[in-house]
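One protein chain omitted, others in place.
Letters are used for the chains, namely A, B, C and D, taken in the order the chains are written, and counting of residues starts over at 1 for each.
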Amino acid sequence: MDPARPLGPAQIDAVAQLGVSTILLGGIYALIAVGLTLIFGIMRVVNFAHGEFLMLGMYLAFWSFTLWRVDPYFVLVVAIPLFFVVGLVTYVLVMKGVITASHNVQIFTTFGLSILLQNVALVAWSGDFRFVRPWHLSVALRIGGTTFNLSQVVAFVIAVVLTVALVAFMKWTHTGRVMRATAQDRDAATLMGIDTDRVYRLTFAIGIAAVGAAGVLVAPLYSVYPTAGLQFVLLSYVVVVLGGLGDMAGALIGSLIVAAVEVAGSYVFGIAWKEIFYFLLFILVLVFRPAGLFGQRGSETLGA
Amino acid sequence: MRHRAVAFTALACALFVSGTHAQTLSGEYKLGVLEPLTGPLAFEGKRHLEGLEIVRDMINERGGVMGKKLTFALADATDPTVAASEANRLITREGVKIIVGTFSSRLCGAASEVAARHNVIYWETSCVDPRFNKRGLKTVYRTEIDATGFGWYNVEFIAKHLAPRFNLRPNQLKIAFLSEDSSYGQGVTESARQRAKQEFGMQELATDYYNFTTINDMTPIVLKLKQLNPDIVHHIGFGNDAVLFWRQSKEQNFLFKALVHAGATGYGGADFGKALGNDANGVFALLEPGPGFRLEALRPEGQKIERDFREAVQKRTGSYPLGGHQLAGPGLWLLKIVLDRAGTDEPDKFNAAVMSLDLPVGSTMNGWGVKFSETGQNANERVQHYMLQWQNGQLVTVWPEEFTTHRAKWIPLGPWDQRK
Amino acid sequence: MTALTRHAGAVVLFGGAAVVPLVIRDAFFLDSLVLILLWGALSAAWNVAGGYAGQVSIGHASFFGIGAYAGALMVTRFGKSPWLGMLLGVVISIGAGLIIGFLSNRLKGPYFALSTIALSQVLLIAVSRWRGFTAGGEGIPVPFRPGFATLGLGHVAWVYMALAVAILYYGVEVYLEHSRIGYQLAGVREDEDAAEALGIATRALKVIAVTVSAALTSVCGTLWAQYVGFVDPAYVFSVDLSVRFALNTIIGGIGTALGPYLGSILITVLETYLRATFAGMKTGFTGIYLVIYGAALILVVRWAPEGLTGIAARLRARAAAGARGARAHA
Amino acid sequence: MLRLEGVDAFYGDLQALFGVSFEVRDKEIVALVGANAAGKTTSIRVVSGLVAPRGGHVLFDGADLASVPAHRRVELGIVQVPEGRRLFPFMTVRENLLLGAHTERARAEKERTLQYVLALFPVLGERAGQLAGSLSGGEQQMCAIGRALMARPRLLMLDEPTLGLAPVLVGRIFETVRTINADGVTILLVEQNVRQALTLAHRACVLESGRLVLSGPARELLGDERLKRAYLGL
Partner (left out) sequence: MLTLEGVTKRFGGLTAVRAVSLDVREHELVGIIGPNGAGKTTLFNVVAGYYRPEEGRVFFAGSDVTGRAPHDICRLGLTRTFQIVKPFGNLSVVDNVMIGALTRTPGVRAARSDAERVVDACGLAPYATARARALPIALRKRLEVARALATRPRVLLLDEVMAGLNPTELGGMVDLIRRLHAEGLTVVVIEHIMAAMMRLAQRIVVLHHGEKIAEGTPAQIVADRRVVDAYLGEEFVLAQA
C-alpha cells in the first residue's frame, strides 16, 4: 500500500497528524535554537558547546526528578537563574578571552569546551541513558484525528512564549535594543555610553539560560546522557541560519521549516534520509541567502 | 563525599605512576580488557566491563585461571583507531597474551586484527558482525552468536511461537522492519529479513533505517507503518529511539500484533522499562535469560554456575543480570574453562583446547553450551537465546517455554489501554 | 641558511622516525609512531586549505572517508589493489573538493566551516544508507593480505610508509612556501583584494588549494583504512576527526610545514598517555583524560593561537636578540 | 570645559597627532578644520576615548580622563557623532534615538529629550518606524545628531556632519548646530566645509599633518591665506 495513494479519511488524518507533528517538533527545535541565535546573532560567536549546555539542563531535570520528584516545570523556575549564572561564569572564564579573536579560535575553543563538559558529565554521572517520566508525558490529547502529547504541547507553548518574550525583550526593552545595537556596530554602541563587554556577558548568560531551560523541558521527551546535546547542535545551526542571524522569530519559523522538511521527508521518502534533506537545505540557504530566509540582506556580514 | 576524596587521591597518585608495569607477576595472570569506556558507546561498555569484573572475582574465588589470580589490564576503545592502538599497547606494554573485548563491531574488527598479527589470542564476548570470524584469523574466537544468530532466533520465535498463536501461517504474516543504522542493528535486521523471506515466505512491508543519534520524532514512520498495517514490527532500537517509537505508537494508537527486538540495547535495556513503566508491557526482546528462567531446565553444573553468577551480579549491582553482564561475564567464564584445560596461553595449544571443548546446551552460565567451529565461532545452536517480554516493569523470560515458568502474554497485543 | 638548517626540525623529526624502527621493535611504540605520522600527514593535508589558503574546514573527514571507503571497497567489492582504490578516492575527493572550493568562494568564516560540516554529514548519511554497495552502518572489515600491492604491511613497513607520506606532504608544504603558487596563495590568505589587484586569480587558486587538500586527505584515508582494518561511516565521516586534523595544525602552527607534525606529536602523545593512565584506573574515571584534553585545548587555542612553531619562533627571536645584545656589549 | 594638553596619538605605529593642545570653553562652538588626514577625527576620538593618547592629557572639567573608559565618558556628558553617522542600520529611527539615552541621567529625561529632538528634526518623527539604514543621507545625519542629543550631552562632538550631503541640507545641519548650541550645549565641530564651519564657529583650530598650525576667532581665519595653503598646499 502506497502512502501516497488517493486521499481517504485515513490519509487526511495522517496528513493532519504530520502537520501537528511538524508544529510540535518545530517547537522543540525553536526552544533549543533560540538561545543559539541570540548568542550567534549578537556576539557572532560560533558556540559548539551549545548542545552541552542543553545536556546539562537535561541532567538538572533528571536529578531533580529522581532525587526529589520535582516536575520539570517547577525545575524551570530554578533552571533559568541557575543557567544564567552558568552562562556568566562561562563567559568570564572562557568566552571573554576569545570574543575579539578570529572565528577559528572561537570555533576550536568552544569545541574544547564541548569535549570538556561532555566528559565531566560522563565522569560524574556515567554514560547511562537516563529518563525523566513526569505524569504528563503519558497524557495524549486527541482532537479530531490528531494526537498531541501533553509534554510536547507544553514544550511548544513555552517555546512560543519564550520566543515571544525574547522578541519582545529585544524589541521593546532598552537592554534588548542595546544588545541589538552592539551587534550592529560595536564602536557606535560604545559612543552611546554602552559597556559592550557587559552586553556580551548578558547576551551569553541569557542565551545559556534559554538553552538550559530548553534542556529541562526536553528531558522528558528524550533520554539524558552525556552526548545528548550533539544531535541538536548542528540542527540548531541549520535553524539559526535559516531564520537569519539573531532573529528570534526567524528561528521559530526556521525551526518549523526544518521540522516540516524532516517530518514530510521521513514520511514520503523514509526516515533514513531525513538529515540529507535539511543539510542540503542548509547548504543551499547558505549559498543563496546567507542572511537567512527572512533576514535582511547584508545583516549576516555586520560586525563579523 | 569521603568516597570522592579517596577517588581523587587515587587519581592524583595515578598521575605519577608511569604507564608501564612489570610483566606478569608470579601468581597472577593478566588479561587484556578492551571496552569502549568513553564516547557514545560508553554506557554499554561500562556494563560489559562490570560483567567481566564480576566473573573475574568469581573466577578468583574459584581458584583463578591455571592456578593464578586473574587480573585485568584495562584499556579504553573509543573508536577503531584507538581500539587498534590500545590493543597494541595491551600486547606490547602490558604483555598480555589474551585480549577480551569489545562490545561493538566497529571496534572488535580493528582490535582483533591487531591481536592476530601479534599472534595474541582475541576472545570476543559480544560483537555480532557475521564477518568477524570469516577473516581467516587463527587466534580469534567469539563466544556469543553473531547477528545471523540473533536474526535466526527472532524469526524462529515469530514463525514457531507467535504465528500459531495468531492462528496464521508464517507466510501469511506481514512484517515491517525498522532499525537503527549501527553495525549491530543493520546486521541483525538484514539476517532476520533474509530468513523471514527465504525460509518462511513472510511478507515484508517495509524496511527503514535511521540514525539513532539524530532521531527526534518517530511520528512520521509510525503513521506510515500504521497505514501499511503490519502484524509484526521487527524493530532494533538502541536507546531513546525505542522509547520514542513505543510512546508515539501509543499516541497514534498504532495497533499491531507484536513487536520483536534483539539485544541488550533499546527495548532490551532496563532503561526502557524505567522510561515507560507498565506502558512497556508486551514488547519482546531476544536476550540472555531473565526472571522466570527455570534453573532446573539446565544441567546440574549449569544450574550451579548460573545461580552463582546471578548472586554475584545481585551482590554487586543489586539487580538481576543485564544483557551486557550476560554477554561479557559468561564469555569470560568460557575463557577460564579453556585456559584451565589448555594450561597455557600458547596459541596452538589454546586452540586445541578450544576445539576439543564440547559442552551441551544447559551446562554453563545463561544455559549456554560450547562447540566452536573451525573459524573460532561458538555454534549458534549452543548459545541458547531466550525471548524475554516486558511484563509489568520487568523483562521476563517467556520462550523457549521449556526454560521458563512465565508465558508470553498479550498475543496478539490488544488495544493500548488493555495491556495491564 | 642552508637547506639542512632551514629544515632542521624536519630532519630531526623524520630522521628520528626513520631510525627508530631499526632500534625499537615495540609494536605499541611503532603504532604510535605510525599514527603520529599519519595524523600529522592528514593535518598537513588540511593545512593546505586551512593554513596556506586560509579556508578553515571542519568537514575534512569527508575526504578521509571517501579515501577510506574507496580503498576498502576496491579490495572487498572488486578484489583489486587498494592502491587502485586510493586513486579512485583521489578522483572522487577532487570532485567533492570542487564543491567545497565553490563554497569557499561564496561563504566566509563560520558559515564556510558550518557548510563543510554539513557536507560531511550528508556523506555520512549517504554512505550509511547505500547498504548494497557500502555495507552501510555495518562497516567494512578490510582483509589483511600481506604484501605491498595489497598494503598488508608489518609495523616497521607501516612506519616507513607513513613516513614516506609524511615527508612527501612536508615536501608539498615546503614547495607551497617556495613556489609561485605558494607565494600567490600566501597573498590570497593575507589579503584577497590585494592579491586580486596583483593579477592573482584568487577564486580559482582557492579552489585549487582546497581540491589538492582534499586529494591529499583522501590518500591518507585509504592508507588509514588498510592500516586499521575497519571502516565504518560513523567514524570516518565524524566531526571529531575533522576537528582533529584542524587541531593538530592549529596547535602545531597553522600555515607552517612542520606545524602539523609537531601538533600531531603533542596531541597523539598527550592523548595516548592520558588514556593509558586513566583508562585502567577505575570504571568511572575513564572520561578524565578527555576532560583534561578539552581543558588543554581551550588553554592552548586561547593562549597560544600561533601554535608551537610560533612559540618556537618567538623564543628564537628572543634568543637572537639576546645574542645581539651580548655581542653589542662585548 | 575641555582641554587637550600636548596630546600625541598613534594608529598602530602611525603617529596621527603631534603634541596637540587646544581648549573648548563652556557654551562655545569650536571648529577643527584642516585637510584630510590632518588629525581632526583623531583629536575627537581621543576625547571620546576610542583612541588612547600616548602622550599628553585630556582634561574635562579640570579632571584627567585618562582612566575613564569610553562608555563612561558619555555619562560625563561627552558625546560624539561619529563620521559616517554609524547608525544602527537594522533598527528603526525611534530605536536609534532611544539608544542614545543609555546613561542613567539621560534615561530619566528620555521622554522630554525625545520631544526636544523631534521638535528639532520633525522629519525623524515622520520616519520613526522606518529602518535607519533606509533613510536618506541627510535624514541619517539628523538621526545621528538626534541620537547623540538623547544622551543629554554637555559637549557634543560632530565629525564631518555634512559629508556627502547636498548643499541645501548642509545649511540645515549648520542651522541646527547653532540651535543646539543656543540651547546650552558646547560644540566641537570637525568640518571640511571650511567656509560654513568658520561662519558658524566662535573659534577655530587648524590642523595640518597632525599638528596645530593656527587657531583663533573663526571670523578672523576666514579668508586667511594660511588657511588656503593648509588646504590647497599652495
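In this text, a contact is a pair of C-beta atoms (placed from the backbone, for glycine too) under 8 Å apart; a residue touches a chain by one contact, two chains touch by 3 or more.
Not measured: the values here are computed from a predicted model.
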item: Shown chains that the omitted chain touches within the full complex; value: C, D
item: Among C:194, C:269, C:299 or C:319, residue touching the chain not depicted; value: C:194
item: Touching residues on chain D - with respect to the absent chain; value: 12-14, 16, 35-37, 136-137, 160, 163-164, 166, 192-196, 199, 209, 222-223, 227-228, 231-234
item: Where the unshown chain meets chain C, residue by residue; value: 178-180, 183-184, 186-187, 190-191, 193-202
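We adopt the following convention: only the chains that are shown with their structure count from here on.
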item: For chain B, the least number of touch steps when starting out from chain A; value: 1
item: Chain occupying the middle, per Cα centroid; value: A
item: Cα-centroid distance, chain A relative to chain C, in whole angstrom; value: 32
item: Rounded Å distance between chain B and chain D, as computed from the means of their C-alpha atoms; value: 76
item: Set of chain A residues in contact with two or more other chains; value: 119, 122, 126, 226, 272, 275
item: Inter-chain touch pairs (all); value: A-B, A-C, A-D, B-C
item: Contacting residues of chain D [partner chain A, same complex]; value: 48-50, 69-75, 79-80, 82, 86-91, 95, 98-100, 102-103, 106-107, 131, 147, 151
item: Touching residues on chain C, where the partner in the complex is chain B; value: 26-29, 31-32, 35, 125, 128-129, 131, 136-139, 141, 143-144, 154, 224, 227-232, 234-235, 238, 240, 272-273, 275-290
item: Complex contact set, residues of chain A against chain C; value: 44, 46, 94, 97-98, 101-109, 111-120, 122-123, 126, 226, 234, 237-238, 241, 272-273, 275-276, 279-280, 282-283, 286-287, 290, 300-301, 304
